[in-house]
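Report on the structure given below.
The chains shown are only part of the set, and none of them has been moved.
Going by the order they are written in, the chains are A, B, C and D; count residues from 1 in each one.
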Amino acid sequence: GEKSTNNDDKLKSAPWEDIEAIAEGTTVNFMMWQGSTAINDYINNYVVPSVKGKYNINLQISGGQGPEIVQLVMGEKQADIEQGQVDMVWINGETFFQLRKVKGLWGPFVEQLPNASLINFEDSYISTDFQQPVNGMEAPWSINQFAIVYDFEKVPNPPKNIPELKNFIKEHPGTFTISNDFTGMTLLKSFMAELGGGPNVLDGAFDENKYKQLSQKLWKFINDNKQYFWKEGSTFPKEQSKMNQLYANGELLIAYGFNEGGIEDKVLTGLYPESTKGYAWSNGTIRNSNYLGILYNSPEKAGAMQVINFLLSPEAQLKKADAKGMDSNTVLAMDKLDTEWKDKFLDARKRQYGPTLKELEVNAIAEPAPEYMIRLYEDFRKNVIEN
Amino acid sequence: MRIKKLNIGILLFVLVGVVPFAAAFIYALLYSFGIIGVANDGFTLQFWESVITSGTFFKSFGYSFLIALVAVAISVGGALWITLKFRQQLETRFMSFIIYLPLAVPGIVTGFFTFQLFSKGGFFARISHKLGFITEASQFPDLVNDGLAIGIIFSFLTMITPFFVLLFLNVYKNERVEELSILAQSLGANANQISRRVFLPILLKKTWVLIVLYFIFLLGAYEVPLILGQESPQMLSVLIIQEIKQYDLDKISEGYVVAVLYTLIVSVAAILLFLPKRKRAYAT
Amino acid sequence: MFLEVQHIVKSFGDEKVVKDLNFSLSAKHTLSILGKSGCGKTTMLKTIGGLVPPDSGKILLNGEDITETKPEKRSIVYLYQEDLLFPHLNAFENIAFGLRLKKIPEGLIKEKVEHMLHSLELEGQADKMPTQLSGGQRQRVSFGRAISTNPSLLLLDEPFGSLDTGTRKRMQELFKKLTEEFDITSLFVTHDLKEAVLMGNQIGFMQDGVLKVYEDKKDFIQDPQTGVQSEIEFWGGLL
Amino acid sequence: MRLNWKPFVLSLVVLLILFPFVYLVFLSLASEWRFPDVWPSYIGFKNWVTVFNSEAGLLKSFFSSLVISLSVAVFSTTSGFLISKAVFYHPKKRVLTLLAYFPYILAPVVFAACLSFFFLKMGLFGNMTGVVVAQFIIAFPYALLFFSSFWNEKVKSYEDLVATLGGNKWQTYTKVLLPLAKGLILICFFQTFLISWFEYGLTSIIGIGKVQTLTIKVFLFIKEANYFYGALSCCLLIFPPVVLLYFNKRYVFKKFV
């Protein structure tokens, strides 16, 4: 145990050539969400063969998102497993917060990655996750913004603020809802910011008073208008995916989600109608990044670093930005790239249906402190669902 | 010699059938008191307190209980009826294959399928729209994710009724119910009396244990209520997993409290139900 | 004639088990039937009871053609050769079964069944389940159940085969008493010559799928085929 | 003549049973199908092509699923049969049976969550053996209880009969017990195969996605947004057992139902 910890510590300061040497020929386990064909296609048919070819690394993918990763880490901690089963994970702020809490991440490691130099860490949407500085404990993989999704043929004028939403659901009862998960709570955070009077109201550390005051207003708004929600507000979809299905089959007129609503992919696969569009709330919606981390007991930390470095390379990021493919926004800063790559990025296939990150930029809000999320979960259940 | 041989079997049984359960239960118990768990720091009653005072568990338990009860009652009733009326027809080669088919459909597929059919934008809603019964999706009746758990119960029915039909057909054969029925007839029983005094008691007596087990199985069902259930009250497994996987790591133990409470209640019920020597039970 | 059986034929595959069965029986009479093992006695009874459909022929009960009638509509009780008891009921309830169907008041049922248990020499066995009874006890329970419903036609397939001589004798007496009391007509298959002679108003001998009914018991006793003569010899020789 | 309603009800039942299979195949071929359209605007193999292209190693998953499920079915059916005999002939049969119920009482998902710790400790994590053992723990009590009704007085009599004829234990099994239980054994095999085939929660925890069974591969799609892919996944899940059932039916149905 002692020795491997020492070796791991050395990795943090080792020159990249050493790391590359250690990484050569290793098998790296990557746990990630596998629920999309576009993402699986990118990973299985591009990333896996590429790292094999370039670095002779066997990249093995296992399925699992936030809760599974947290459970795995907690389980392995509990059982004192020194050689963990998973090396690297794909996480968002929610999981980052949880993993930090149980000290499940290894790092900092980001600065050592050669491709990290192409990322603008000045950008607070990249360097701060859930109001917590990332500090090199996780590498940004892509950046995206929460967006509202609608069908412009059915709804020519979608609501852009709370009063408009109120009128909209009175006109179209049963066509709007809040998913009782990360996505729904994120929407509620933007609502809370709006009720507080501006996009930056929730910035900074958690403020109990502010929360109490604003959430009161929020619950009042929801409860007063619940009867116009989906199923008259008697219940709410458990997950965002369920809400998306309801939108897809025509039950809901409005949906929402990260990754600019995930519209492009869903239209291309025939789930959403081609008349689907996305936009940002006028008071702003949350913009954040998602990240790649290395677990505290990863047996192949060097291999994982190598893979992450590859994932941050212009080549991999460009491929990932393809609107017909995984369609995610690069975290690379255009001004740090060679012109050759810059041009390629500018020439990359553009979205046909979904909004671009640029279009939403003006209405971006930073993710508030994690405590807001915890409290919203609890109080949404107490004050709305069980009410 | 004879005794010794049996004991190896029993030993294996305990090893595979009992030890894992006991270990899992103890693990959950320790977790519920905060004794283990990475995010916990030592023994506390706080999780038990908060679960018991919030009342969510008991609501959930009652809700699950009712759903499982209704589903088991209807499907046992239906399966008995089918066995009674269609026994001969079901024995043909084609039918005997057909009735096995539903066993190849797992809960998650049933849930998925039920949702596709019965949601407000689903298959039947579209047909209703085409036929002019409704003009908008929201007018379609609430059949999934609904308060009365219609969708869940429907799924449960399609899952367990075929099983019960197969079970009853078998018992019917093995216990010579056919011959006993004819005997009862010649003793003057009419069709109704045969069902009540021969068919039902023999079949139910032979199978009640399995019926109770299926009830428990439904009580702890996860996938179907996850897809078709509502947010409050939820069925127990959904509640437990939600708590265990929750965002707030400090409260994960509450999930284990619910699990332990649930296990205790059902165990006590099972002991009361199964253990007393039943006077009329005949050797099986 | 109460029961008339006309030209009944029944085969299993190529094997003609019952060939042209013809006989009739007056009401309140008992016809004893003897015959070699496997000669078709059980098949005949089951055909009359409606449990096995005949290939051809006719059965009349009280002048009515019942060949196509379902077993439960025939008001004929068939007593199985093997003792078929309801596995979920104890001895008491097995006997009470037919009575309960008739909605007889509880008190009366209890009285009747207890009386029957007493006559069957089964006191103290009332609460036993079928698997806990001895072979002869099961047979008696099954007999008691059949006879306590007072059927108009009773088909008995070796009802006392597993009983010792003493018990058998008392059961025979019980049977006689009850058939007289309740005007029961019956076919009585047995392998016991003595029993056949004692129980039957008439005696039939089945051979090669054909039933020969003796007009008179005398004829039966004198017929060397039946084995009565050798029996007389045997017992005489023991003196 | 009274109208005979049975054939109608029966036909209806057949339709109801077949409908899901047909509908799922249909849905997996459809695309762009929304309320209030009664017919999809696209029918074709687009979804199948996309999924088979993006999901590398589906075939490999299929075979590892097959290996796992067959092992679990074989182990649990065999041990269930043998051990159930010891249990149901034991004088303390009632208590033992009660103990066998308990794994059911602890809801399966919870059972899985609690067991993972011990699997981690024993090094049975993230490999095929671990998954087989874990699924075996779930399937075993089922098999055990499944055979409870088989061991009755009558079978005991047959066993005794063989014994008095001079047969040893092995002969009792091969010549009498197994032939008598053949139907039950096949059904139990099929059921435990299904338990293993459909097992998701436990497999995903113990196998942590490294043991990629078919179920693990396709499960996400059922839950995720694109229900056309979901239907497709359902097809992948349910048709292998149906095929197994079809090939099995000759054996199963003769003796059984």
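Just a few scattered comments:
By our rule, contacts are C-beta pairs under 8 Å (C-beta built on N, C-alpha and C of every residue); 3 or more make two chains touch, one makes a residue touch a chain.
Values in this document were obtained by computation on a predicted structure and should not be read as measured data.
Only one copy of each distinct protein chain is displayed here, while the full complex in this structure file has the stoichiometry A x1, B x1, C x2, D x1.
Please note the rule applied: only the chains that are shown with their structure count from here on.
The chain pair B-D and the chain pair A-D differ in C-beta contact count, and the higher one is B-D.
Taking the mean of the C-alpha atoms as each chain's centre, chain B and chain D sit 16 Å apart. Work out the mean CA point of chain A and of chain B, and you get 37 Å between them. Among the residues of chain C, those in touch with two or more other chains are 131. The residues of chain D that reach two or more other chains are 34-36, 113, 117, 153, 223, 227, listed in rising order.
The complete set of chain-chain contacts reads A-B, A-D, B-C, B-D.
Here chain B touches chain D in the complex through residues 6-10, 12-14, 16-18, 20-21, 23-25, 27-28, 31, 82, 85-86, 89-91, 93, 95-109, 112-113, 116-117, 120-123, 125-127, 129-130, 137, 162, 166, 169-171, 173-174, 206, 209-210, 213, 216-217, 219-223, 227, 236-237, 240-241, 244, 256, 259, 262-263, 266-267, 270-271, 274-275, 277, 283-284, going by the rule given at the top. Those residues of chain A that touch chain B in the shared complex are 67, 70-71, 73-74, 77-78, 94, 98, 101-102, 173-175, 180, 182, 231, 234-238, 242, 245-246, 249-251, 373-374, 377-378, 381, 385-386. Those residues of chain B that touch chain C in the shared complex are 175-176, 179-180, 182-191, 193, 197-198, 201-202, 205, 280, 282-283.
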